[in-house]
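Every protein chain but one is kept in place in this view of the complex.
Order as written gives the chain letters A, B and C; numbering starts at 1 within each chain.
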Amino acid sequence: MPVKNMVTAIREGLRDEMRRDPSVMIFGEDVGPKGGVFGATESLHAEFGDWRVLDSPLSEACIVGVGVGAALYGMRFVAEIQFQDFILPAADQIISEAAKMRYRSNGAWHVPLVIRAPFGGGVHGALYHSQSFEAIFAHIPGLKVVVPSNPYDAKGLLISAIRDDDPVLFFEHKRGYRSLKGEVPDDLYTVPIGRANVVREGGDICILAYGMMVNTALKAAENLHAEGFECEVVDIRTLCPLDRETIVSSARKCGKVLVAQESNLAVSVASELAAIVAEECFEQLDAPVMRIGGPEIPAMPWAPPLEHFYMVDTGKLTAKLKELAAY
Amino acid sequence: MPVKNMVTAIREGLRDEMRRDPSVMIFGEDVGPKGGVFGATESLHAEFGDWRVLDSPLSEACIVGVGVGAALYGMRFVAEIQFQDFILPAADQIISEAAKMRYRSNGAWHVPLVIRAPFGGGVHGALYHSQSFEAIFAHIPGLKVVVPSNPYDAKGLLISAIRDDDPVLFFEHKRGYRSLKGEVPDDLYTVPIGRANVVREGGDICILAYGMMVNTALKAAENLHAEGFECEVVDIRTLCPLDRETIVSSARKCGKVLVAQESNLAVSVASELAAIVAEECFEQLDAPVMRIGGPEIPAMPWAPPLEHFYMVDTGKLTAKLKELAAY
Amino acid sequence: MTAAKADQSRQAGLDPDILRTMYRHMVRSRVLDERMWVINRQGRASFWISGMGHETVQVALGMNLRSGHDWVAPYYRDLALTLVLGMTPRDQLLAILAKAGDPNSGARQMPAHFSSREHNIISTGSSVATQLLHAAGIGLAIKVSGTDQVCATCVGEGSTSEGSFHEAVNFSATHKLPVVFLVENNGYAISVPLDKQMPTPDVADRAKGYGIPGVIVDGGDLAGCFTACRDAVDRARRGEGPTIIEAKVQRLTSHSSDDDEKRYRSADDIAATRNQDCLTRCRAFLEETGVLKPGEADEIRGEMVRELDIAMEEAEAAPSPAPESALLHVYGDV
Partner (left out) sequence: MTAAKADQSRQAGLDPDILRTMYRHMVRSRVLDERMWVINRQGRASFWISGMGHETVQVALGMNLRSGHDWVAPYYRDLALTLVLGMTPRDQLLAILAKAGDPNSGARQMPAHFSSREHNIISTGSSVATQLLHAAGIGLAIKVSGTDQVCATCVGEGSTSEGSFHEAVNFSATHKLPVVFLVENNGYAISVPLDKQMPTPDVADRAKGYGIPGVIVDGGDLAGCFTACRDAVDRARRGEGPTIIEAKVQRLTSHSSDDDEKRYRSADDIAATRNQDCLTRCRAFLEETGVLKPGEADEIRGEMVRELDIAMEEAEAAPSPAPESALLHVYGDV
């Protein structure tokens, strides 16, 4: 199978599904001739033209609100928010409108809308080009929140998202766009939304993670292996709704659980994962559910020493795993 | 001490602080001659005039964005969002601007802004006049999130919020405005932000709750008392930043913990509370940390049977406490 | 020229049948609306928000749309509009009585949160002005699909202060989308009067900034409303882009059943509003011009009340939703 990086896998997913389904359209800032600020829509404007790959005005509420309308009409609409940091002007359209349309119409209407947004830090993006806002949206029933950790999943999950009849937020870690590479089939395939994935098996410590952090976890797991501890790594993949079964069964098996994420921990996805484990695996736990994440500061600063201070890297994760192993 | 209801206590807090400090101003939809849709600003326009109690245009981003600007200039600005359900158009101003202003200017600027918003259900308000969005904001460092559970705290915490140099979201459960009554001093006093409060002592089960749910918890605790179990009820009061010390010490003392809230549970304040307890009280826990809250549906429906299905009432809470007691 | 004369001059070219039908629609909405208030005051429903005083322009808009072909993104005052498009008094009674069979939302939303898949009336929530962007999106989808459909959307003048108003008009004008924006300007947003909301008296002024037509109509002028809506819909259908129609209407009630306008409006102001009732004005005009025969207006009202009574009986007999049904329709596949 050919090896591709993350952004290529995403671009292919978009392109192939657009070729298959003429109702798919893309809308966002700079998605047209420029091909997006990260190149995710490169060449698509040339292939599909102005209406199917349309540069939006600089307005996120417009991007999503127009998407909701077009999706109600019958389009399969892929909205791009240039940076997840700038999704907030669209929060009302996402949470009040897209998430509630099916419910409030008692099933009469639905919104097949995908909202793609690059997120995450470690790229010298400073406060407003580094944030991880998944917690805000993973709290909202009616939304699906998907975060791929590798190119194969990215393509397959994105195609599933486009075919899904409900709004899907599709968050892509921008540091992974070019750094993450893997085998990706040339043809169309899907990876199911709503299912976590055990990407490394082990019986001593269960690591729950998603996005880039899965890759950090795999590296840290290698370090632990060298010290004689086997970590199981669960890639959560869909943050809403959660695959409780996979999470709980891995946690029960290992008896020790570390939840790792990039964003700050307070009232976050890590909180929910820890709470589920605490509630459902009490009798199997050999140690407290531990969490590691960003500090409780408003966002990641620009200066390299400050940015580095923020990020959970392999070293910090390994240290935390050792603490848990030693418990 | 005179007995007052919640909305009176809030109105008094606003009025007395405005009399004391001429830099305090109020801005929001219908806060002027009408006195707010719940009467929280009644009579204030008559007393303080058009500029200090100003009807805003129908735009929440404007309400908060203007508040940020005026607060930077030196005002102590109290913004009212008519229903918390409509706070989302202002999400960018709150999260990207107010929360980050001090941090991003390295301490040079700060935003003494209070955002008051009625929230919560059980008032036949349907999807858009019943929601509880505290989780979204309690995730954001740089914000303070305060939820009073009784008139005394409401007045004292509100005055603290106005005097605070940082943005404070002040969420008032609308079902409590008239139904909650208690002794409230006529004069100015403060209740500290950032401190939880043990409102009932007990050694068997620790209930962590905030807002209206504290009152439900107190009633359920009475029910358990009748069955021979003593519940300790901790009123969290400030959801961000959390008073970990009080929470952890009560949880450790009781060994059994129930977290109760009105909103759905996924990625919520209840998740964080449960995660903290799981992490810090592992050796003292005699049962899993349990949570009770709203179902995972987009919001509270209008028809009475559906609304009732959503709410955690004394009966449901008592049943859950018995389950925990029996563990 | 008196108002009545102006009305007559505009009437030129309008079939009396159209005018008579418009009047029937208005009465149908009005008697239903009055009944809603009764239901609320009887304590049988916790909420009602009225369209009384806004009916003329809504009826004019609805009659110029092709129901089930064109699309509509309404707001909570658009009771008359939904009826013209084919929803029934029974549908709206099922909603206010919180019955499972309510086609708007299965009684999940408050009444007056309209929706009908059958009639291409998209579901509206409560967050004002969000529907304007949905209309723009539907307009985009229509343009991409190459049909001759039109999307109409309505909003109060207060809600035009939201950013979404600008964003929706800007985008629709940029791409000449087939959208009609109807602003129902009743001078108040709950208690906030126009002069605290915006710097000029006319929302239609904004159209200039987008290079599109901005038309002001008297919301009690049957013929004027009809022709303004017809022109805007035709223009959209021809692919020439959006129009802002601003109808100067009267809010004949408090904002909603939870509001008491006496707290913020003078008795004179309220009385002046009542004297401008569009239904009374239209009746006078139609009788004056002979479109309605003497007594015909009363007959129409009687007929509408009888229809309503039957609908009311049916709605009352319908079942409430089952509690656990609250869990349905969160996702399509879960």
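Keep in mind that, in the parts below, contacts are C-beta pairs under 8 Å (C-beta built on N, C-alpha and C of every residue); 3 or more make two chains touch, one makes a residue touch a chain.
Treat the numbers as computed from the prediction; the structure is a model and nothing was measured.
Shown chains touched by the hidden chain across the complete assembly: A, B, C. Interface note: of C:G101, C:G163 or C:P321, the residue touching the hidden chain in the full complex is C:G163.
Within the whole complex, the absent chain has one touching residue among A:V37, A:V248 or A:A325, and that is A:V37. Checked against the full complex, the candidates B:T8, B:S59, B:S149 or B:S263 give a single residue touching the omitted chain, namely B:S59. Contact with the undisplayed chain is limited, among B:I10, B:V68, B:C254 or B:V289, to B:V68. Across the entire complex, the residue among C:G13, C:G43, C:G146 or C:G211 in touch with the chain not shown is C:G211. Seen across the whole complex, the unshown chain contacts chain B at 25, 51-52, 54, 56-57, 59, 61-62, 64-75, 77, 89, 92-93, 96-97, 100-110, 141-142, 144, 164-166, 194, 241. Residues of chain C in touch with the missing chain: 161-167, 170-171, 173-174, 195-200, 205-212. Chain A residues in contact with the hidden partner, per the touch definition given at the top, are 29-30, 32-35, 37, 54-59, 61-62, 85-86, 88-89, 124-129, 295-298, 301-306, 308-310.
Please note the rule applied: only the chains that are shown with their structure count from here on.
Remark: the per-chain Cα centre closest to the mean position of all protein Cα atoms belongs to B. Set against the Cα centre of chain B, the chain with the most distant centre is C. The geometric centre of chain B is 37 Å away from that of chain C, both derived from CA atoms.
With centres defined as mean CA coordinates, chain B is found 30 Å away from chain A. Multi-chain contact residues of chain C (touching two or more other chains) are listed as 105-106, 108-109, 113, 125-127, 163-164, 330. Under the contact definition stated at the top, the residues of chain B that touch 2 or more other chains are 61, 85, 88-89, 127-128, 296-298.
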